[in-house]
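For this view, one protein chain was removed and the others were kept in their places.
Chain nomenclature is as follows: A and B, assigned in order of appearance, with residue numbering initiated at 1 for each chain independently.
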Amino acid sequence: MNAATLALRVEGIEASRQKTRRLKFLTWAVVLVAVAWSIQVIVVRDTDWSRISLASLLDIAKRFVELDASVVSEDLWKASLETVVMATLATVVGLLMSIPVAWLGAANITPFGKSSYAVGRFLMTMSRSVHEIVWGLIFVSAVGLGALAGVLAMAVRSIGFISKTIAEAIEDVDPKPLEAIRAAGGTKFQILWFAILPQIIPVFVGNMIFEWDINIRRSTIMGLVGAGGLGLLLFRQMAMSNYGGIAVVILAVLALIIFGEVASHYARRAVI
Amino acid sequence: MRGLAAPVEAAAVAADEPAVVAATPRAANSSPATWSRFRYPQSLYKYAALIGSLAFLAWSIEYLDIDLERLPGILGRMGEMLARRYVPPNVGHVLNAEYWHTVVETLQMSYFATVIGLATAVPLAWFAAWNVTPSRRFLHKPARLVIMACRSVHEMIWTILLVMVLGYGMLPGALALTLYCIGFAGKLFSESIEAIRPGQVEAIRAAGANQLQVFVFAVLPQVRVAWTGISIYSWDVCFRAATVVGFFGAGGMGWYLRESVQRVASKDVAAILLSIIVVVILSELFSAWLRKRIGQAVA
Partner (left out) sequence: MKAVLEVKDLRAGYAEREILKGVSFTLGPDDFFAIIGPSGAGKSTLIRCVNRLVEPKGGQVLFNGVDLLKLSYPEMRMQRRNIGMIFQEFNLIERLSVMDNVLTGRLGYTGTLRSILRMYTKDDIAQALRLLDRVGLAEHVDKRADRLSGGQRQRVGIARALIQNPKLLLVDEPTSSLDPKISREVMTLIREIAREFHIPVLCNIHDVDLACDFCTRVIGLQDGVKKFDGRPDELDKAALQDIYAMEVL
C-alpha cells in the first residue's frame, strides 16, 4: 500500500467512525431527554417538597434506627418459620400445578396441537403477568384470610416460571432415547418415565430451588393481604407506626433471604 | 533434534494401552455379576427423600393451619363468586381520562426506574463480578451486598417504607422500583460477566490498559447481547410491579385498585384488574418485539 492509498483509507475510516459516534451520541441524547422528562414529572411536579425536608428525613431515619428489641420475641421466630414453610409448600404445590401446564405448553408433546399449545403458553403468561399481590387479593376473597390464600397465590404465581422451564426442557430433550424405547415397544407412559423424565429432572430441580428462593421473598409480603408470616407481623407494626419494630422485621426479612440464598446455593451444588 | 519429538509421544501413547486392556477381564473365581433393583444406600436415600417430602407436606399443612376441607369446593365457590360479584366488570369505571392518566404515570415510573436502575446496576455489577472487579478487597463484597440487599427486600416493602418517608405520590414508587431494578438487573448482569472468556481480558490487560478500559473493551463486547436481553426483561418486570405499587400509596394504577378494594366495589375491582392484565400483556408484547429488533442489531 503506498502513501496515497493509505491516506485515503485513513480518511475514509475516520469519516465513518465520526458518523457512528454522532449516531450513538444522538441515541444517548434521546434517552437522556426522556429520563429528564420523567424526573421532571416524578420528582419535581408530583412530589410535595414542602412536606419533606432534610430535618424530617433525618428524624424518620432516626426512628428507624432505634430498633425495637421487644419485637424480637418468639413471635418473630414463629413468623419466620411460617414464612419459610409457606414458601416451600407454595413451591411444591406450584410444581404440581405446573406439570399439566408444561405438558400443554411443550411443542413436542402437547396433546391437541396448536390449540392446546396456545392454551398452555397463555396460562404461563397469565401466571407471570398478574402480580403476586393481585393473586393474593383474589385468593383471599376466594378462601378467606390465612396461610392458604398466600400459599395458593404464590403457587399460582410460580406456575409461570416453573412450567416454562419444564416445557423448554421437554422441548430440548434428546429424541434418541425416546426412539429407542418406542422401538422396543414401550407405551407412551413408559416413554415419559424412562426417556423423558431422567433428562428433564436435573434441569427443573435447579430451577425449582431458584423459584423457592424467590418465593421466600414473595412470602414476606403475603402477610400484607392477610396470609401470615413475617408480612403479617410487618403489617401490624406498620399499623402501630412502630418504626423501630418495622426496622426489626425488615432485618429479619433480610436474614431470612440470606439464609435462603445460602441454602439454595448449596442445594443447587448438590444437585448439579 | 529432528523427529525426536515423535518417538517420545508414541512411547507415551503405547504406555497407556496395556493398562486399558488389563482392566476389563475379571479374576477367574469371582462370583457372577448380579444386578439388584434396590441398591443400598442409593435407594434408601431416594425413598427417604420421597417419604420425607410427603411427611413435610402433611406437617406444613398442619402447621400453617390450613383447612383442607375448604379445598374441594374451591373451584365451584370461586366460579360462583366470580359470576355473582365480579361479573360483569364495571368497565365504565376505568374508561375515563383520570384513569388513563394513571396508566401514563405507571409508564413514567417504570421508565424512570428502569433507566436509572440499569445505569446504577452496570457499575455495581462490574464491581460485584469476581473475575474483573477493579478491587477484590474493597469493591467486590460491598457491591455484592448492595445488590443482594436490593434484591432481598420485596419491592412492595420498599414502596411502603418510602411512602412512610416521602408521603404519597409517584416518587416513592419510582424509587422503590429503581431499587428493585438494581437488585434484579445487578445480579443478572454480574452473573453474565462472570461467564465471559478470560483470554480477551488477558489480552487487553497485557497491552497496558487500565481497569476501565479493560471493562469497556474486553467485558462489554462479550456481555452486550446478554445485557440487552436482561435490560428489556428488567423493564418488563418493572412495569408489572409498577402497576401494583399504587396499592400501597405510590402513583399509578394500583391506587385505583386499593380504593375500589376498600369500598368493596367488586365490579370496579374486576374492571381494574382486567385493565391491569391488558396493559401488562401489551407491555409484554412490546418488550418481545423490542427484544427481537434490538437483538438483531446488537448481535
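Convention: a residue touches a chain if its C-beta (ideal position, glycine included) is under 8 Å from a C-beta of that chain, and two chains touch if they have at least 3 such contacts.
Here the structure is a predicted model, which is why all the values come from computation and not from measurement.
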Residue, one of B:L75, B:L95, B:L145 or B:A207, that touches the chain absent here: B:A207
Positions on chain A contacted by the hidden chain, ascending: 1, 6-7, 9-10, 13-14, 17, 21
Touching residues (missing chain, whole complex) on chain B: 1-5, 8-9, 11-12, 15, 199-200, 202-210, 212-213, 216-218, 221-222, 224
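Note that in this section only the chains that are shown with their structure count from here on.
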Between chain A and chain B, centroid-to-centroid distance (C-alpha), Å: 5
Residue ranges of chain A touching chain B (in the complex, touch as defined): 31, 34-35, 38-39, 41-43, 46-48, 51-52, 57, 60, 82, 85-86, 88-89, 92, 125-126, 129-131, 133-134, 137-138, 141-144, 146-148, 151, 217-218, 220-221, 224, 228, 234, 238, 243, 246, 250, 253-254, 257-258, 261
Chain A-facing residues of chain B, complex: 53, 56-57, 60-61, 63-67, 70, 74, 77-78, 81, 108-109, 111-112, 115-116, 148-149, 151-154, 156-157, 160-161, 164-167, 169-171, 174, 240-241, 243-244, 247, 251, 257, 261, 266, 269, 273, 276-277, 280-281, 284
